[in-house]
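Every protein chain except one is present and positioned as in the full complex.
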């Protein structure tokens, strides 16, 4: 039985993790961390009756669990993960906000302690596989464009996942424009440009979060598409991370790197 | 039996029309017009042996056929259609290049002569139906974006069909931006804008000519897509025009208006 | 101000209607019908404070509202709509379960009373438009197949909407098989058959309710697709019905018939 400490158990992502772990017979949440508690009763949060609830890092003993799952807030995540590693926990981190420097530092610390773990900005398996496959396909199909579709309230364009996909593709192909001479009668029609890769962002009500990568070659096309319909989609990736975390020999960044 | 005069029979579209008419039992090509002829033998062009070949308008008598199909060049089309109407032919015109003024003038002339006919910039049934349905759907789904995908050699963006679709949609909805506050970290990511309708143009090898209209509403989406794989696709629309031209009471512009 | 009586206001669809009407300035819910009430306070159900709550047909006076919206249960719907018409209400009915005979009878009664209204098995605008467009496109593209995708818990295949779409298409094309000689190395690979129209049903977790109609012609293809992501999608159709119900001159069956 692998014991799990869940930091951020009262939040919406934390509650999804609670449900997930209940369905995994070899895992159990034995401890939870939350800065503010409405109740001291673990059952109020769907946790096992014997789970210990903590409201600060200092209260947490070194053997409360084997794995530390972190879905908290950017302001806490660095301290949390440092504390986890120093006390022998293997971290699985879905909280965003770590700088590149902090990631390096934590990776170094994990090495010293001989602990594996995972920091992942995106735990949606369909998004992670899309990025992985897109990078691989770009070696054979250098001509590629990205279309992402999101709900009308999304404020930034293109989405972080679309941009991350473009970066992965750019690593494996020579920068070039596919149709450099196309002229736009409506400015922006050809989309945004990242090193010659065009990105198009659609914003419409009804849509949730969707991404397509379109590859074209002589006489053929390859398209990879992912659809996220709701937040529960992130749990498939957390599940994979939990199943693999005990075998990881270092602290990885990116779910795709442990697949 | 309806008799057809085919102007531009030696061109690639003209040759498609030759094949089409052969498969329509109630129609026959009885005359052809081409400014330059490599051969005087109709069989060389796939035409019936008894078809008359002409190389100038002046040679063509008034009773050479019932219907005048025109797939020639922008420089000739106005004169051709005027000649056709003046001599009692019902025109079906796929040649582009008529100005709005010329269209009005020809429509007026057709009225005087009591002749019906059709001028259509696009004879692809899938494209024409897409435009028709898109306009109808926009009454119920005012939030809409357009994505078109073409081969890498297409020089203009967005495509004429995509822009024509946006114009049809704009006629039936109030101008508005769907996600006005979205900010672009890559300029152009949100696409080109026509009265608040975003248009995105993809250019990739392998692709031919494709268009999607995406509608979004609360909790649902509607998508209309058309794919043109080759030039033979235009013939479905010419066939419909031939079948309806005898009943048309005036000169229509746009295949969608006779459906 | 149009006054609305809402039968079934406590159910999940009823509660969606409550939200919808609040956003429509010219409409107001003035009365509600539900057989069992947990509370006599309209505010508990999101209704205006002055709305009257009834628990049986007999209690409802003839002038409680102008329009009767019915999202109740198959066992009640016939009696409800009959009562509505007899007492001068224009009905908008989303409850399923009326037989063809009952529909005819109610249509006749509406005629006698000079009342318009709508009975609609599907209020999802994207599904209704898909069916309408599919029927129209089939006149020009007689070769067509249908693919529907639903969540893994859906028990019947194909879906009611997919079958209804096939029936509409069958009305306007001659029955024929598109590829009659294809042999199946896996039985069922070519799908289910309705008068020569092939239907394919996909069942996968993650999916909600989606339908595609694929038309193919020489060198081109046309695809119409709709996605329903959640129940709120039905409200777009109820909104259209409310806006049009006062002008309807008879009792219509099918939202597509009042578009």
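So that you can tell them apart, the chains are marked A, B and C in the order they are listed, and the count of residues begins at 1 in each.
By our rule, a contact is a pair of C-beta atoms (placed from the backbone, for glycine too) under 8 Å apart; a residue touches a chain by one contact, two chains touch by 3 or more.
All of these numbers come straight from a predicted model, not from anything done at the bench.
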Contact partner of the left-out chain, one of C:3, C:218, C:231 or C:244: C:218
For the chain left out of this view, which of C:52, C:113 or C:190 touches it? C:190
Kindly state which of the options A:24, A:109, A:168 or A:221 is in contact with the chain not pictured. A:221
Write the list of subunit A residues that the hidden chain touches. 124-127, 129-130, 133, 136-137, 140-141, 215, 217-233, 235-236, 240, 259
In the full complex, subunit C touches the hidden chain through residues 143-145, 147, 149, 152-158, 163, 178-179, 181-194, 198-207, 214-221
List every residue of subunit B that touches the chain not included in the displayed model. 206, 208, 227, 229, 233
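The definition used in the following text is that only the chains that are shown with their structure count from here on.
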Innermost chain, where centres are averages of C-alpha coordinates: C
Round to the nearest whole Å and give the separation of the Cα centres of subunit B and subunit C. 36
Express in whole angstrom the distance between the two chain centres, defined as the mean CA positions of subunit A and subunit B. 48
Could you state the distance in Å from the CA-based centre of subunit A to that of subunit C? 39
If I count partner chains per residue in subunit C, which residues reach a count of at least 2? 227, 229, 233
